[in-house]
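Would you mind keeping the following structure in view while I ask a few things?
With one protein chain held back, the other chains of the complex are shown just where they sit.
A and B are the chain letters, set down in written order, and residue numbers restart from 1 in every chain.
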Amino acid sequence: MKVLSRKEKTQARIASRRKDTLYYHGMVLPGMLFLAIFSYLPMMGLIMAFQDFVPAKGIFGSEFVGLKHFKYMLQLPDIGRVVRNTLIIALGKIILGMVMAIVFAILLNEIRLKFLKKSVQTIVYLPHFLSWVVLASVVINMFNIDGSVNQIFSAIGLNKVNFLGSSQWFRKLIIGTDVWKEFGYNSVIYLAAITGIDPGLHEAAAIDGASWWKRVWHVTLPGMLPIILLMAAMNLTSVLSAGFDQIFNLYSPVVYEVGDVLDTYVYRIGLVGRQYSFGTAVGLCRSAVATILLVSTNKLTKKLTNQSIF
Amino acid sequence: MLDTKSKSAKIRNLVIYCIVIFLGLICLLPLVNILAISMSGSAAVTANKVGLTPVDFTMTAYRRILEDQQFWRSFGISVVRVVLTLVLNLVLIIPLAYVMTRSKREFRARNIYMNLLIFAMLFNGGMIPTYIVVKELHLLNTIWALILPGAVPVFSVILLMNFFYGVPKALEEAAIVDGASQLQVLIKIMVPCAKPAIATVSLFSIVGSWNDFLGGLIYMQKVKDYPIMTYIQSLSIDLQELVNSSMNSAALENIAELSNKNLNAAKIVVAVIPLLLIYPFLQRYLISGIVMGSVKE
Partner (left out) sequence: MINRKKAGALLLVLSLTAGLTACGGSEKGTADQSTENAENGERGTVEISIGRQTTANPKFPEGDSYEDNAYIRMVEEELDVDISDAFEADSGDDYNRQVSLALSAGSLPDMMKVATKDELTELYENELIADLTDVYNNYASDYIKSIYDSFGGRALEDVTYDGKIMALPATSSDAGPGMFWVRSDWAEEMGLKVDEDGDRCVTLDEVKNIAQAFIDADLENTGNVVGMTFDSRMTTNTSDTPFMMNAIMYAMGAYPRHWYQNEENELTYGSVTDEMKEAVALIRDWYEEGIVDPQVGTRTWDDITALVTKGQCGIIFGSWHTPDWLLNNVYALDNEAEFEPYVLVDENGKVNCTHYKATGEYLVVSAEFEYPEIAIEILNLIYDDMVNSDELLEKYPEVNTYLNTGVDGTARPFNMEVKSNTYLLDEYAQLKAALEGTGKKEDISTAEERSNYDAIMAYREGNEDVTGWCKIHSRCKGVDLLTYLVDKDLYNWISPIYPETTTTMETNWSNLQTLEVESLIKIITGASDVDTGFEEFRTAWYDQGGEMILKEIEEQIAE
């Protein structure tokens, strides 16, 4: 057998590396091709943000207006309140939504009755499939003055509350009902993350006399951390979207003060003269913010866990 | 479980069972409500009298769905769409995710591709330019218009990627020593190990493409080509908007007949059933789902 020289070994490695590289490009290419056609090519449309886009003139015929729409956005009288509402509602949904999904996943994991576990898991994932148009009427019926919630309130001696028309309650209602709708579906990911944790770790902790709480805190949660961070990063990208369909179907002028968000606001502006350019400008800002947030959480994750998300 | 017999553990378990069952119940309520509505008389529904049990029980809504040819046509279109989307998604994202797990040393272009993926996830050109692309490719009114624009779900790529990190390197190296190419490593080692993660992204793909209605509204120019959710959406009418758009009284009457909410409720129920059926099937894989994606070496 011929002993390979060092040089030959390196050459062989380079050759195989070349071959690998070729494979890699080949494997990436089909996906990238689709992205090029259906994502990157349409991104030309982003120039609409710098135009007064008129459909009849098309993207190439419309007049350029520079930063007009961005300036306009910043000058809108209600922009401060709208951004504040959006951030409060979106952050509330992200944080509470994640907490709820994680807690639920941990609790469900404790259930030993297989039948119960499987059916509850299937049931909680149902509300995700109902659109807000449908659910809004359910929510309204529950929370209006004659609704079941108020009936319970008055039964236990509390004052009736017009939840949908109250500045104190509206955001809570929005966040709460959204968490309720999505926690089951979102828990799918966390549940899977839990079941993957090495049971040996739990047993070892139990032998050491750790209580259930301690095991959750020191074994389960750390085991879930990478997925939690991944989801947190992904969710944060939607911090400027507070959920159009939900709010649109539940809000009213009475609660604009606390409930009017970026999407509903832009929608109302768009009703007067189909403002595609303005909508694109808002979208562009939103994407920019999402990018900044995603990149920074990725860096943070890398610091915390030594492994970046992407 | 060593401590299951202790008293405190019993109490704890009881509390947990109660909470979980309670959460299950509050998620069940709206669906029961919608189910009850679908089986109630329409006047009772309009009067908001239906709670968790049907009022003036009737199955006419379901009978009408059975006769609604467009409903089943749309249902079929959605089934085809879901299957094709699923296949295309998996074929595209599995190799993508695999390559993205290579280090920069192994594949120098890796970060460029990764950034391109992230960029595509965060930015989009909007409805009009995408429509023009689809139109110029002569895909309008074909099922491909519902499939191709969403061919590469980047979030799923990232999820899958995080899973591939968890497959022991040793397995991969052993295969390479045996002379396997990168493609063979992917197919013979990664995919079998990744079954649970693939089930997860499949779930997202199925749910996403079944539930999407906007694609149908934009790319399908004939009602007969609508997928199911687009069709259902086109039936759920906003009487208020219509009255404002200066409709004549005869047209309003026709429309109001449909605010027969029981029929719409029945359509929602029927449209959710396939998703209900598919879940327990995928659940088997999901139990050990993304797991390994989260536990990295």
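We take it that contacts are C-beta pairs under 8 Å (C-beta built on N, C-alpha and C of every residue); 3 or more make two chains touch, one makes a residue touch a chain.
All of these numbers come straight from a predicted model, not from anything done at the bench.
In the complete assembly, the contact with the undisplayed chain comes from B:222, out of B:7, B:105, B:169 or B:222. Within the set A:76, A:152 or A:304, the residue that contacts the chain not displayed is A:76. In the full complex, chain B touches the hidden chain at residues 42-44, 46-49, 108-109, 112, 116, 127-128, 131-133, 135-136, 217-218, 221-224, 234-258.
Touch with the hidden chain on the side of chain A covers residues 21, 25, 32, 36-37, 40-41, 44, 54-61, 72, 76-78, 137, 140, 144-146, 162, 164-165, 252-257, 260, 268-269, 271-276.
Going forward, only the chains that are shown with their structure count from here on.
Centre-to-centre separation of chain A and chain B, using mean CA positions: 15 Å. Chain A contributes residues 17, 19-21, 23-28, 30-32, 34-35, 37-46, 48, 55, 59, 104, 107-108, 110-111, 116, 118-131, 133-135, 138, 141, 180, 183-184, 188-189, 191-193, 195-198, 203, 206-207, 212, 223-227, 230, 234, 237, 276, 279-280, 283-284, 287, 290-291, 294, 307, 309-310 to its touches with chain B in the complex. The part of chain B that touches chain A in the complex is made up of residues 1-3, 9, 12-13, 16-17, 19-21, 23-24, 26-31, 33-34, 48, 91-93, 95-96, 98-100, 102, 106-110, 113-114, 116-118, 120-126, 128-130, 132-134, 137, 148-152, 155, 157-159, 161-162, 165, 181-183, 186, 196, 200, 203, 207, 211, 233, 236, 265, 268, 272, 275-276, 279-280, 283, 286-296.
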